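A single protein chain has been omitted; all remaining protein chains appear in their positions.
A and B label the chains in the order they appear, each numbered from 1.
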Amino acid sequence: MSTVDANQASGAPVPHSHAVDHGHGGEHAKHPFLAHHFETPAQQFDSSKLGMWLFLATEVLFFGGLFVAYAVLRNRFPEVFSYASHYLSTTMGGINTCVLIVSSLTMASAVYFAQRSRKRAMLVCLWLTMAGAAAFMVIKYFEYTHKIHEHLVWGSTFYVPPDHEIAVIEGSHEIAAPAAVAQGGASSHATAATSHAASTSTDSVGEVLAPAAMLAAGGSPSFVGAPLTELSAVKPASRGPLGVALSGSTDAAPHGSETIAEGHPSAHLEDATMPANVHLFFAVYYAMTGLHGVHVLVGMVVIGMLIYRGMRGDFNSNFYTPVDLVGLYWHIVDLIWIFLFPLFYLIH
Amino acid sequence: MTTLEAHKPETLDIHASSDNYLTHSKGFISWACTLDHKRIGVMYLVGVLGAFFVGGIFAILVRTELLAPGPTIVGPFAKWMGMDPADVYNQWFTLHGAIMVFLVIIPSIPAALGNFILPVMLGAKDVAFPKLNLFSFYLWVIGALMAVLSLLMGGFDTGWTFYTPYSTTSPAGGVIPIVAGAFILGFSSIFTGMNFIVTIHKLRPPGMTWFKMPLFLWAIYSTAIIQVLATPVLAITLLLLIIERTVNIGIFNPSMGGDPVLYQHFFWFYSHPAVYIMIVPAMGIVSELISVHSHRHIFGYRFIAFSSVAIAMFSFIVWGHHMFTSGQSALMNTIFSAISFSVGIPSAVKVFNWTITLYKGNISLNTPMLYGLAFLFLFTIGGLTGLHLATLSVDVHLHDTYFVVAHFHYVMMGSALIAMIGGLHHWWPKITGRMYNENWGRFAWVLVFVGFNVTFFTQFMLGSQGMPRRYYDYLPEFQTYHVISTVGSYIMSVGFFITAGYLLASLVNGKRAPANPWGGRSLEWQCPSPPPHDNFKTPPRVGDCYDFSIVRWSDEENGYVVDRSLDPSLRENPTPAKGH
Partner (left out) sequence: MSHEPHSPPPIEAAAGGHAHAAVHPAGDQPLVGHLVPMTTLVVTACALLVLTCITVAVRYMDIGEFNIYIALGIAVIKASLVALFFMHLRWDRPFNMIVFFGCVLFVVLMMGFCLMDTSQYRHEQINGNPPLVAETLLQNAPNAPVGRFDQ
């Protein structure tokens, strides 16, 4: 979206043969970047800026929806947020914050140099900004892959032990249907949970997994029509009275003899003190940081376009609107991260 | 065009059918890649009217099904599509609602008429960001295609509100495409709004101060504020809904600890203001229709202008009145109920001002004016029944009944769409350069007005007696009302077909339109019909756009002209010369 906006507002010369007819050909001849429907460069610049600020307002409200979801869920489950925050790496989050702040500085400097027609310095700053964005995404990639590997994710997968641990258990306990379990792809989670529970008792981990197994094994009706995986993996307490009734009615769930605690259980599933609904923290976490990451990627694209146009020599002290607008966009990306960082990484 | 003399050459241009925006360049590409706000407006208009036709078909299907209790016409469809009759009916009313809301009413006035009229009325050459304007039109097209795609993928039966958890679990195959389509349409709406705000702020010509702007522009400005501030919330809501449905993220899913009521908060944080995206520009049109066609200065200009802005602001803090029975807390119910009542104040300010404008006016009962008067009547009914629904205890009884259906049809169709059609007639000569047949226009208006009231007033009765909405079956005692209502909808659709007929016929054999057929004073009437590519060859002279005392009929032009020589003599006499 912002790509379009930046291009649009840039006032890239609209070919217009009628410019002279308007009786103010003078201004337009002097400034080839001035679109036909504007009278002066200042008017065009102000319009572009206002347009960009309005766009940033929509961005704020767009993220605002997620912030409201965050607030409502945190208000309802404060213990979940203070518990789950500890699974996030403050170091990585902190480094990312610093990376974004520095890239914001380089972006502001790019505008500084563009305003002074210093093309080389501006390009260097843009490249630095690009490098900052890339570094941010690389760090984010490592954070994400690590968490996904540990099944610190949203939804039912959160309650499925990570694949490598399942493999360990299988190796030591020779459980049936290893193939389905070992693959552990998104579609086979239901199977994984089921066959898992078949091998576990209702100890600490079993407490987490039991309802999953019970629902899956009992073949209970999916009362909201959700896929079985969804219902099955969630603690009864989060499912309302009906959920409790369903889980309670499936006492006939098969009991295994061993607990996976003897294997290499994942930290969060082993933790008996884990509150219910921790998966919701990760749902909001991935939604908000994911959307933010998408904005960083879009930022990289538009900065790349600026570099291209900058090398072509489009910008000078009279016309640098696109640099300014992309700068605004990049700062709002930084600004949103400034809130995301304490809200996710720094919960006491 | 300071004098009548200066006015002549331009109008002579029209008679010579010289360069205008329609003839400026030719060929499909020149339309598809146009950056001219007028052509974009016309393309929107064609698209919106096409979508109105499709949405209307589903409305007729729904009404026909309700002619008798039990399956009436859903049976064959259900067999053909291999579905339960109730599911077929669910898809019909959902399609009707979603198409009419997202594809028709929301873009109809701002994007279609607004795009065409706003820059001309303002005296600008174009909107601030022409490319963005074209881009938002294509977003609209993509959104419309997504709606078609969702039909091909099995339709959707969630109701236009997409309430969770049903929308996340509904077996219908087309939910994701239509939700994605609504998401895209939302961005189309956002970009249009941004464009209009910047245009009004930055592109006003010399002399066009805020309080010289026609009230239609104030209304469009207020609408644009809502579009920019509310629509992003819809976007994030729909995005979360798609994520919920695809990867089960659980934020709205009660079985995973999520909160379906939160979805409703999100949805109505947009969708109540969206009601004002529909009605506020309609009010702007009505301000123009009433003052121009009664040739009388609008009464209480600033009150009408500020009440538009006030409505825009109030609209953000009343959304909870849609959730009185959704498990919203008693505290919030009370607060939202109280604030909802207060929206009645700015709305009533407008209605009173329009009524006083009519008083002792020199009223010409042209088709646009008839639609304007219909708006006054229907909006009053729609608005007052809104107060019934804002009352907590009454709403518990009326919620999800036909009373609600009747109420929002009076507001959305009887007000917003009727005003849109009025505006379409009002500016038809400007857009096409042709006059439509006035007698057919009045006749069709009678059918639409009568048909509308027959259709929807009965639904107030149905609802207050407890007929719930969204059912294809009902108790036999409701049948009489349902039959009357269905007959009304047939009358109304005949009216619309006649309207389409004479409007299309006018393109072929309509009289050439003068620059100013109604006697308006705002700037679009100072520009030839149809306007030239750049709207104004010389910067237009801005005056009081509601001072009709210096507007007189000219046989020569076969239309009205602004004659500033009348100024000193007629200053004291508010009644303008009229020449029919």
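The rule is short, and it goes like this: a residue touches a chain if its C-beta (ideal position, glycine included) is under 8 Å from a C-beta of that chain, and two chains touch if they have at least 3 such contacts.
Since the model is a prediction, treat every value here as computed from it, not as a measurement.
**Q** Determine and list the subunit A residues touching the chain excluded from the picture.
**A** Against the missing chain, subunit A presents residues 24, 27, 31, 39-46, 49-50, 53-54, 56-58, 60-61, 64-65, 67-68, 71-72, 75-76, 79, 90, 94, 97-98, 101-102, 104-105, 107-109, 112, 115-117, 236-241, 243-245, 247-249, 251, 276, 317-321, 324, 327-328, 331-332, 334-335, 338-339, 341-343, 345-348.
**Q** Spell out the interface residues on subunit B facing the chain that's missing from view.
**A** 201-204, 206, 208-209, 229, 233, 254, 257, 259, 261-262, 265, 269, 316-317, 320, 327-332, 335
The working rule: only the chains that are shown with their structure count from here on.
**Q** Where on subunit B is subunit A touching in the complex?
**A** Within the complex, subunit B touches subunit A at residues 35, 124-132, 135, 165, 168-171, 187, 190-191, 193-195, 197-198, 201-203, 228-233, 235-237, 239-240, 243, 247-251, 253-259, 262, 265-266, 533-534, 537-538.
**Q** Within the complex, which stretch of subunit A touches subunit B?
**A** Touch list, subunit A to subunit B: 1, 4-5, 7-9, 14, 18, 21-23, 35-38, 43, 46-47, 50-51, 54-55, 57-59, 61-66, 68-69, 72-73, 76-77, 154-156, 223-227, 229-231, 234, 238-240, 243, 276-277, 279-280, 283-284, 286-287, 291.
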